[in-house]
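Please read the structure below before turning to the comments.
A single protein chain has been removed from this complex, and every other one stays in its place.
== chain A ==
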């Protein structure tokens, strides 16, 4: 664990959001590089694995596809445990799915905290951007501000269908997960929290657009 050579990292990532926003499609695009308009509604929980090369290290992501219907929450919350990051997804063509974002975030934060007491890194995905931007343009919502106020480390307009920004969003999340892991290790060692790292973490999504 302590050696930095060829360390393997395994991160559990949750993919949550209202039903029909495209969680499964995003995962399939990211993991299997394809898209089908024919996915069936996800019942319960499913997960997929993705392997990344990251700074000469192997990073394994376990992506948990959690059914969006509220009542499945009773069963699926148990899978929040030990997650290191999350995507919260909404559908840009359906305002209600955006309104639910804060509810999903609050639920996530109330069920899950890192060992240093902080919340897990969460990236907001505005999916189906190929079909319009209604939610983003109509409400006059300043997304950057929304993310800061609600504790998202970044946000992306994505399209699983057209393969827009999926890899970028995942890279952003992984970057923040690794940062928060370092942060956790440090706080374990010195039992203090270094404020500089915090500042770094608060960077908006624009910092994530840069290639790794």
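Definition applied: contacts are C-beta pairs under 8 Å (C-beta built on N, C-alpha and C of every residue); 3 or more make two chains touch, one makes a residue touch a chain; residues count from 1.
Just so we're on the same page, contacts and distances are computed from a predicted model.
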Since a chain is absent, check the UniProt entry for it and pick the matching name: "Growth hormone-regulated TBC protein 1", "Ribosomal RNA-processing protein 43", "EKC/KEOPS complex subunit GON7" or "3' exoribonuclease family, domain 1 domain-containing protein". "Growth hormone-regulated TBC protein 1"
Per the touch rule stated above, chain A touches the missing chain via residues 19-20, 37-41, 43-45, 47, 49, 62, 67, 69-72, 74-76, 78-79, 96
